[in-house]
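Omission of a single protein chain aside, the complex is shown with its protein chains in their original locations.
Our next item is chain A:
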Amino acid sequence: MKSFTYERATSPAEAAAKAAKTPGARFIAGGTNLLDLMKLEIETPPHLIDVNGLGLDKIEATDDGGLRIGALVRNTDLAADDRVRRDYGVLSRALLAGASGQLRNKATTAGNLLQRTRCPYFYDTAQACNKRAPGSGCSAIGGFSRQHAVVGASTACIATHPSDMAVAMRVLDAQVETVKPDGKTRRIKIADFHKLPGTTPHIETALQTGEFITAVTLPKPIGGSHVYHKIRDRASYAFALVSVAAVIQPDGTGRVALGGVAHKPWRVEKAETDLPKGAKAVMAKLMADATPTPENEFKITLVERTLSAALMDARA
């Protein structure tokens, strides 16, 4: 770990402004991802801005019947919120499928969206990795790639986004509210928030330097049956091999997003029109142009089967 300076922000706008002032500065929320990365010198921020005291830990109703989730709301609290459990079950289930009780007590809504990949080569600073050290190459290509992306990957990076929560947020059409260093606020659709790797896998989100997340909003509830299936080798405390988040209406229409298959929560809206026809029909568009490796092509079968069962369950 590199030595760093530390301060506590007093307002979101001030946090953003301060972050812009010191190149490489990072906000620290729960710290459950950032601190690990700092110990391994994968992240080496010279300055940390603690955003825990900003009062952004509330879940409030919005005027249009949705919810505004403060950026610092802990994963445990969000999963347990009555409104979330009633109206956004997919989100509650996704959260509870993630990490462990202790981690969820610390992990925050914004931090979860911004957690970084679990690619093992990203974690070993002796190995080439375009995400960690742009231009150094990608060790996972031609290496151990069982967990890696099967869609939307590039020749520069085949990493996946590891979040469960973000997959549910994507299926719910959440929006990310931010404040920039100049004090201006904006809303970013979750669809546009996470990036595909392309030639710049180190750029993972639409956030600009210093831009600070204040909340995530959910539109008004859409009803339907809410499913989150997370598939993993052990029964708990493991990242998803694949996960399927779906909201299925009684008539068989609905939405579906995937985790563990791409550099971002994966959703293809035009594939969803085929949902009433079953999983096989959806797969053609959902997984079009898939580029699996021999080690992870099973993920495609796994998605299809899981989705198929989810659709059957929802209709039953």
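In this text, a contact is a pair of C-beta atoms (placed from the backbone, for glycine too) under 8 Å apart; a residue touches a chain by one contact, two chains touch by 3 or more; residues count from 1.
Here is the rule we go by: contacts and distances are computed from a predicted model.
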item: Chain not present in the shown complex, as UniProt names it (candidates "Oxidoreductase", "Urease accessory protein UreG", "ABC transporter permease" or "Nitrite/sulfite reductase"); value: "Oxidoreductase"
item: Contacting the left-out chain in the complete assembly, out of A:T32, A:S163 or A:T306; value: A:T306
item: Hidden partner interface residues of chain A, rising order; value: 1-3, 39, 41, 118, 120-121, 123-124, 126-127, 139, 142-144, 146, 229, 231-239, 241, 298, 301-302, 305-306, 308-309, 312
